[in-house]
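One protein chain is absent from this view; the other protein chains keep their places.
A, B and C label the chains in the order they appear, each numbered from 1.
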Amino acid sequence: MIVYVRGNAGENGIASLGDYINGLGGSFHRAYLFEKTFFVVSGIDMEQTCEHPAIEKIFRPGTPYQLAHRELNPEGTAVAVGGAVIGDGCVSVIAGPCSVENKQQLSEIAGFVKSAGAEVLRGGAYKLRTSPYTFQGLGEEGLKILKEVSEENNIPVVTEFTDTRDADLLFQYADIIQIGTRNSLNFPLLQLAGEMGKPVLLKRGQSSTVEEFLMASEHILSRGNSQVILCERGIRTFEDATRNTLDISAIPILKRATHLPVIADPSHAAGDSYLVPALALAAIAAGADGIMVEVHSAPQAALSDSGQALSFSQFSDMMENINKITGAFGKAAHAPLRGAER
Amino acid sequence: MIVYVRGNAGENGIASLGDYINGLGGSFHRAYLFEKTFFVVSGIDMEQTCEHPAIEKIFRPGTPYQLAHRELNPEGTAVAVGGAVIGDGCVSVIAGPCSVENKQQLSEIAGFVKSAGAEVLRGGAYKLRTSPYTFQGLGEEGLKILKEVSEENNIPVVTEFTDTRDADLLFQYADIIQIGTRNSLNFPLLQLAGEMGKPVLLKRGQSSTVEEFLMASEHILSRGNSQVILCERGIRTFEDATRNTLDISAIPILKRATHLPVIADPSHAAGDSYLVPALALAAIAAGADGIMVEVHSAPQAALSDSGQALSFSQFSDMMENINKITGAFGKAAHAPLRGAER
Amino acid sequence: MIVYVRGNAGENGIASLGDYINGLGGSFHRAYLFEKTFFVVSGIDMEQTCEHPAIEKIFRPGTPYQLAHRELNPEGTAVAVGGAVIGDGCVSVIAGPCSVENKQQLSEIAGFVKSAGAEVLRGGAYKLRTSPYTFQGLGEEGLKILKEVSEENNIPVVTEFTDTRDADLLFQYADIIQIGTRNSLNFPLLQLAGEMGKPVLLKRGQSSTVEEFLMASEHILSRGNSQVILCERGIRTFEDATRNTLDISAIPILKRATHLPVIADPSHAAGDSYLVPALALAAIAAGADGIMVEVHSAPQAALSDSGQALSFSQFSDMMENINKITGAFGKAAHAPLRGAER
Partner (left out) sequence: MIVYVRGNAGENGIASLGDYINGLGGSFHRAYLFEKTFFVVSGIDMEQTCEHPAIEKIFRPGTPYQLAHRELNPEGTAVAVGGAVIGDGCVSVIAGPCSVENKQQLSEIAGFVKSAGAEVLRGGAYKLRTSPYTFQGLGEEGLKILKEVSEENNIPVVTEFTDTRDADLLFQYADIIQIGTRNSLNFPLLQLAGEMGKPVLLKRGQSSTVEEFLMASEHILSRGNSQVILCERGIRTFEDATRNTLDISAIPILKRATHLPVIADPSHAAGDSYLVPALALAAIAAGADGIMVEVHSAPQAALSDSGQALSFSQFSDMMENINKITGAFGKAAHAPLRGAER
């Protein structure tokens, strides 16, 4: 249950409201989002008792997720960063290599994907690899390269945050903080990302339900950070023809359930570059606010995930087809989904 | 391993080839497809031994499926029935109620979906229901209604075949024989459907891999029937926000793997009508040759699957959006996928 | 909702009760089980209306399965056939080859497994194989061999029923009718098996929930056949270290939910013979009424499933360990589970 606190309640009014709720036997979590103070209340039902003067209104989402509920921001939340906007009704493309390998590699890729229409550059500096004996990323050196290339190409960067001890480094170098699928239920990491005050790109856990995915975002939102991008990237199923099974249905479900922007990562879902363009188009047709794909200047030589990276020409072709779809639905690419979701 | 038999081999040449293969220690299955005789050979590798005069060429698919391999008909197989063509490069729509309930219901729905652009009418007469105590379909009475409505509306019908004892009835009344997800591994039924000489719409088993799905089609093809439409309809996963998880990746994978047309059934995948249009558009963007959806004149009153049936207005809106996508890619709606698949 | 019909109601009373229920707007299915007539009633709640003289009592299972509910036979149903009893509180072992290959093979295996303690002989005559080009079983010839070996060794046989057209043959030759995992949702086949009046061994579908498994048994029970043995044989998951994932929890869940006996098939779950003994012991420790395993005199030469068949010495060792466990819990091997289930 969410209590909207009156804008003029003041700290005294807020404190009084907290006492009031505790007095009724309830507990509450306070969060400041969309320039407004919310109390997420647990343990009591305040239906008959909303007479406290600091209460503007009460909303019962009827779902385990609270602040992520679409009703909190019915027009939808747009995430703006370094010139890019994700969730404004247009389709955004995030592209780049799996791992940052060296400055030349990243510069070349950044220049190309930007010229082809990408709004954000991706690249991993800390890589979570199944084997401790393979390339684990360049670490801080990779972050520095990202920052340099970002500035030289005037494109914001997203990179993965894997260890709470790295928070200061990530804050310094990244524009968007990525939480990967392996850390999707690492709540201390999520909460810390929420406290960093930067946009967070949250990937779905490979065995998370849509509801658990939304609950993971709630850990970030509850820290007062509404700048969260949800990323469907495939779930684990019995099917082994793909690395993961892209859950295309999650896109329209999430668009209806939450105010947060929703993108898809067809590269990690497919695990094979030939499938990526078809899945990217499908995600956009299903209403995604954007896609994140892996692109490499020499896919076969990539230090990680080489099988799924698009070549430059594959990326260009895909962008052309994306433009055909968005063109067909007018400027607001998601119109069909918007229609479907109501 | 597939042996293409020379067109002029004659029955004597074919018999001699069979003896030759047996003599080498191999076994073979003979099938006549695309106006050509094929031998699917097992147990030997004929690389060094293709000197028999009846052999035109030898093809090693390198996959468990043989006759379903794309190489057998590289341009793709189109299924033509009663004026409809599925797999000719355009998007086909199959629509109708889950169950045939009565003639008036079916007539009304058939008239509407045809006017809105559907090429084939669907409707179940034999329903496989989890509970033996719920509506099990009208049986033969339902088949008769289907036939009448088909003729009155000049639209071919697809209906489900659930019991080998019903083969004659199905043959008499149906234009396309549907094998449902529960019977996707019922090989006697598949083989009998293959022998009926009518087009078969084969749904993927809810726990079949893409490869097993292709192997199921092989049971039909091996009976000399190339008129098979593959239908992705969602697989069973841990996710419970949808009835099944539409495996959107299966579409581009199948389009590359096989010559058979591939459609999607978003209704059974989603289990909720609000999701159907978004999934239908996604399937088409991913390269599907068509979709099959449930439509009802009064969805809430449907005798089965009421939650997932589209209303008439939902269906019309969806068709409009489908046309926007196919328009964007020129007449051949699958152009983007065709690009991706090579 | 289940209505227990009074034993002295007579056909007139029963007919009157049917009219009464229809008059209230309900529908009913009549079944005769445990020497008693039951009405499974749908569409109405008869709480306030059980004044009809043919009603003995009313039971509301609160579950989708009705006649399978444990309450219908609280002490548990035992299936007795040809000297074997499954479900009487002792552990039963069903063993034999995957496929009947020839009489000598089956005789040798039958003699051995019986001497080592097996109560029932298994062997497939109709094999559902993923590929249409591999050994499909000996068919009727296999059934005849089964019958001969059964009589010569005085051991009942279980074999798979795969096509409704084979009902007469199966009835003639089999002691227990097996429904395999691929046909677990083939309701016409299940219903026909129910009508044959012979015990049915029903395997769980590879993607069936426990509840769907019970609903499949309901299709048999609803035909007046209470002689159903449920067989857990593994479900399909992402894990590929085994052929299927044995759902060991299903055993105590089923033992509590239903009156039917529950056995496990570790051979098909594991797909590798070295795992079979450990899984067999686990199933028994979890409360199973028995196990079904594949045994072959020369596993590596088996015509199907060669990797999972136990050799004679593996089978003997396993039987010895089973006896240790059953010995530890007294004659009634399932005592621990019985304790747990209440």
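Operating definition for what follows: contacts are C-beta pairs under 8 Å (C-beta built on N, C-alpha and C of every residue); 3 or more make two chains touch, one makes a residue touch a chain.
Only a predicted model underlies this, so the values are computations on that prediction, with no experimental measurement involved.
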*Considering the whole complex, which of A:T37, A:T159, A:Q178 or A:Q206 touches the chain not shown?*
A:Q206
*asked:* Using the document's definition of touch, tell me which of C:I235, C:L260, C:I291 or C:A309 contacts the absent chain.
replied: C:I235
_To test your reading of the contact rule: which positions on chain A touch the chain that is missing from view?_
27, 29, 40, 42, 64, 66, 128-134, 162-165, 182-183, 185-189, 191, 205-207, 212, 215, 218-219, 222, 236
*Could you please point out the chain C residues that touch the chain left off the display?*
207, 209-211, 235, 237-242, 245-253, 256, 269-270, 274-279, 281-287, 317-318, 321, 324-325, 327-329, 336-337, 339-341
*Pick out the residues on chain B that sit against the missing chain.*
236-238, 240
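The working rule: only the chains that are shown with their structure count from here on.
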*In angstrom, rounded to a whole number, how far apart do the mean CA points of chain A and chain C lie?*
48
_Chain centre separation in whole Å, for chain C relative to chain B (CA means)_ = 33
*Among the residues of chain A, which ones contact at least 2 other chains?*
237-238, 240
